[in-house]
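To keep things clear, I will list the structure first and then write my remarks on it.
Take a look at chain A:
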Amino acid sequence: MIHARDLRKSFTDKAGHVVEAVRGIDIDVRRGEAFGFLGPNGAGKSSTMRMIAAVSPVSGGELRILGRDPAEHGPAIRSRLGVCPQEDTLDNELNVFDNLYIYGRYFGIPKREVRERAEELLEFVQLTDKRSAKVEGLSGGMKRRLTIARSLINRPEILLLDEPTTGLDPQARHILWDRLFRLKQQGVTLVITTHYMDEAEQLCDRLVVMDRGVIAAEGSPLELIRAHSTREVSELRFPVGDHEATAEKVADLGERVEVLPDRILVYSDDGEHVLEQVHDRGLRPIATLVRRSTLEDVFLRLTGRTLVD
Partner candidate 1 sequence: MSAPAVPAGSPLRPWEGTRLLVLRNYVTYRRQWKLFATGFLEPVFYLFSIGIGVGKLIHAFELNGHSIPYAEFVAPGMLAASAFNGALLDSTFNVFFKLKYEKLYDQMLATPLTTSDVARGEIIWGQLRGASYSVAFLLVMWALGLVHSWWAVLALPATLLIGFAFSAVCMGLTTWMTSWQDFEKITLVQLPMFLFSGTFFPVSRFHGVLRWVVECTPLYRGVVLCRELTTGALSWESGVSVVYLVVMGLIGLVVVRRRLDILLLT
Partner candidate 2 sequence: MSATAEPTLSRDDHRLSSWRGVVRQYDYHWTVYKRTWKSSIVSSFLSPLLYVLAMGVLLGGFVHVGAARLGGAPSYLAFIVPGLIAAQAMQTAVFETTYPVMGALKWHKSFWAQLASPLEARDLANAMLAFTLFRVGSTCGVYFLVMSPFGVFGTWWGPVAAWPATMLVGMTFATWTFAFSAFVEGPDSFGLIFRLGLIPLFLFSGSFFPISNLGPVLEWVARLTPLWHGVNLTRMLCLGHLDWPTAAINVAVLVVLLVAGWRTAVRSLTRRTAL
């Protein structure tokens, strides 16, 4: 469905500096899968997504969407994509229903059919009772759901979602995840960017970890964790200022130790055992936690930085 080789994107900012947002990435997204881009702010996720959406010219490398070059077949490609951009582009001057209806008309869908689809989609994203409401008054989660409904108006084969849940409360996120999961079951290919590892773990069959415009790792969430982290992580919190010194004392307890500003992470296959040993050495952390490894740990391993800072 999507095929990229050495894909590049650079911008020239106002001062004339060239910003290389994407610096040569290779991806292949297959029909029906949920593919994720995980990475911190500025990693180049949105730039990649906009190229895939055939709205942003490619600066270098090769890109094929549905087998075609977006530079030449932009309109044809876009007619079969659904796009949910990072920043909502809902029209505040129109009401909820009209946002869907008018957007559908851009695709040349006949009026009657757009109306039917719009009603169905409002149902699907649970906004039927907001049908005639102004967009301005909607909550963040509702706006996001409306944007997703809008991106589905042309029954797309590929749905691009750029940070679909950033800024939403937990409940709104879960509603969204549920809807996206249903779409996937209906066979829609999903491409999602996020900087939340739990989201990537929940939704993606396969993902790439992006950092500074390049791909740092690739695989399913489980594969990535297996390849780049241990089974468990022990988090230790000590009084302010002691972390560096303390880290040396526990350095040999796990396969690896990371010192963060507020805590120390010890990577091992048995977290409880690490805690026991810490206590045996006379160290008294103010708080401890043992958990399973997540993609956050993979990212920390690969880049030395946390995802959300």
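Keep in mind how these were chosen: all candidates are chains of the complex that A comes from, given by their letters.
Assorted remarks:
We adopt the following convention: a residue touches a chain if its C-beta (ideal position, glycine included) is under 8 Å from a C-beta of that chain, and two chains touch if they have at least 3 such contacts; residues count from 1.
Treat the numbers as computed from the prediction; the structure is a model and nothing was measured.
Only one of 1 or 2 makes contact with chain A in this complex, and that is candidate 2. Chain contact summary for the complex, chain A toward candidate 2: residues 1, 3, 11, 28, 30-31, 50, 53, 55-57, 66-68, 73-81, 83, 85, 87, 89-94, 98, 101-103, 105-108, 111, 150-151, 154, 157.
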